[in-house]
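Let's look at subunit A:
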Amino acid sequence: MAILNSKVPGGKLFDKWTEYKNHQNLVNPANKRKLDIIIVGTGLAGASAAASLGELGFKVKNFCYQDSARRAHSIAAQGGINAAKNYPNDGDSVYRLFYDTVKGGDYRARESNVYRLAEVSNSIIDQGVAQGIPFARDYGGLLDNRSFGGALVSRTFYARGQTGQQLLLGAYSALSRQINKKTVDMYNRTELMDIVIVDGRARGIVVRNLVTGKIESHFGHAVVLATGGYGNVFFLSTNAMGSNVSAAWKAHKKGSYFANPCFVQIHPTCIPVHGDFQSKLTLMSESLRNDGRIWVPKKKSDAEKIRKGQLKPESLKEEDRDYYLERRYPAFGNLVPRDVASRAAKERCDAGFGIEKTGKGVYLDFKSAIERLGKNTIEQRYGNLFQMYGKITDDNPYETPMKIYPAIHYSMGGVWVDYELMSTVKGLFVVGEANFSDHGANRLGASALMQGLADGYFVLPYTIQNYLADQIGVARMDTNLPEFKKAEKDVKLLLDKLMSIKGKRSVDSIHKELGITMWDNVGMARNKKGLELALEKIKSLKKEFWTNLRIPGEINSLNTELEKAYRLADFLELGELMAKDALHRDESSGGHFREEYQTDEGEAKRDDKNFTYAAAWEYAGENKEHILHKDVLSYENIEVKQRNYKK
Partner candidate 1 sequence: MKKLFSSSVGQKLIMSLSGLFLITFILVHLLLNLLLLVGPEAYNKAVHFMATNPLMHLMEPVLAAGFIFHIIYATILTLQNQKARPEAYAVVDQSESSSWASRNMYVLGGLVFIFIALHLVNFFFKMKFGVGGDLPKVVYEGIKMDDAYPLVSGLFKVWWYAVIYVIGAVLLALHLRHSLWSALQTLGMNNSNLRPILENISILYAVIIGLGFSIIPIYFLIS
Partner candidate 2 sequence: MNLTLKIWRQENEKAQGKFVTYEVKDISPDSSFLEMLDILNEQLVNKIQLPIAFDHDCREGICGMCSLYINGRAHGPDEGITTCQLHMRKFSDGDIITIEPWRSRGFPIIKDLMVNRDAFDNIMQSGGYISVNTGGIPDANSIPISKENSDLSMDAAACIGCGACVATCKNSSAMLFVSAKVSQFALLPQGRTEAKIISNIARMNREFLCANFS
């Protein structure tokens, strides 16, 4: 059993990254050509890493399951990206960005990683502008900022409501340039099926061509996973339909520890669920909370009338509205962090003040902002979001308040990595949302883009060299080695097994059931009883899956049902671990809210004495209990205290 070594460099927090870079090992240019790097995923982290490593001269192979690298789900990020530029001169600094991120994460993130993230944040903006990303500017021609949740300064750069799209297209253009230069080989519509370990090191991957169904192997001196989060374990989430945990889960089963799986983020402003046909939840950017005010009716009777459609929200008088975030958190108001805003919405709805037919919704109202700033300004700021909202709901948010409700959005948990972003398997690196490192128990808005690009552009290209420096003597391996052949055979056996179940149920029908179980018991609020129930339910769902699944079609051709099936197989196992992790963490922190542990005012109550650690779970084998390892977090530069967004 490996002992966790987070490899955090010594020295003062402010110097760690500089010191690390000064003393790390590098690979000389002639040797870079001899080293192959596999990168799975082409989102912000994957594409930026592939482009940067290609530029350096490594031989990169980049894989994505979509039809093009540009489709990765980073593209859907709306609001913005944080950086400590302090352009508005409102008192921002690297330290303050670091502090806000650690605090926002409810003191469950690794200090050294977060500081490094804040340190490199400024370079990301420079990089983006040089790539031709049309960030929003003011009339003087300089870059504009907006504010986001959990911060008292305006540090968020944005490109309308499409910041993720623009940043991803920037990284994609850098990647395209490297593909053209033949330093990167791109494999579209190709999905990772397993990771190949040779002599204890990650040396390659087995992939399935999604068009032909062909299974094949690729060698790499190192393997990088940039495969995003696992929110789709809930079936309904803001993730893309194809987003899945499988790559991370295969890494986990091959020896990478999985950290803090129960830390998932519930985004407070999504369009509420409409019916059981629903396939996906749509996010309305957090930036809307800059100008929108969140409320529910003050009186239950009004809420009931609204639910029945007898009362229109716009006709409800000001004094009959409860702006509950402004009431509860005067200092941050509508801009409290996401976990706080989500729970507050749930609290009001559970108490019977919710709107929508289901009672699961609150209002996000732009009336006062339109009165103050005019419709034009609001349209300029959020036009595309308002249009999107209108198309989906058939409501006009300029005239009637938006209806919103929290939904699963982001996974803070993920594969455990050390300071160098390497997992517990040597040579297997994990970047972006797929790892666990920077956001603790809750991520602040506009920090995901920052982390993905920081990892890909400015962290991994250094740290991976420290690993590769002593691999220059390792020749490229033949994928006919027994380790590769064995992994391929295992994949084929798995696919055969899935196809031969020949039961009665579709993949989605089981996935939906898993989703409901997860949302009800491992969602916004959790308790011991519910979590135990979830564990049992997931066990029976797993059995149902492996005995009653029906997949039409063949293995050796395009088969979307088969794809969904092997992804769901991993989600089922992950769901179990999430419940276990949530059950073991006898405290509330960030996105993990255990009803047993709350303050008198209903706020999350941490147990710093017993739980200031990242829970890194080791896979012990099929039907065996996971083994817990503690990556103890120490805060030397921040005073750990109860989060307070009231004053």
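FYI, a residue touches a chain if its C-beta (ideal position, glycine included) is under 8 Å from a C-beta of that chain, and two chains touch if they have at least 3 such contacts; residues count from 1.
How were these picked? Simply put, all candidates are chains of the complex that A comes from, given by their letters.
These figures come from a predicted structure and were not determined experimentally.
A.B. asks: All of 1 or 2 belong to the same complex as subunit A; which of them touches it?
C.D. replies: 2
A.B. asks: Applying the document's contact rule, which stretches of subunit A touch candidate 2 when the two form their complex?
C.D. replies: Touching candidate 2 from subunit A are residues 48, 51-52, 55, 66-73, 75-76, 85, 87, 123, 125-143, 159-160, 162, 165-166, 169, 172-174, 176-177, 179-180, 186, 188, 211, 238, 240-242, 274-275, 277-280, 282-283, 387-388, 391-392, 394, 457-458, 461, 504, 506, 508-509, 550, 552-553, 557-558, 560-561.
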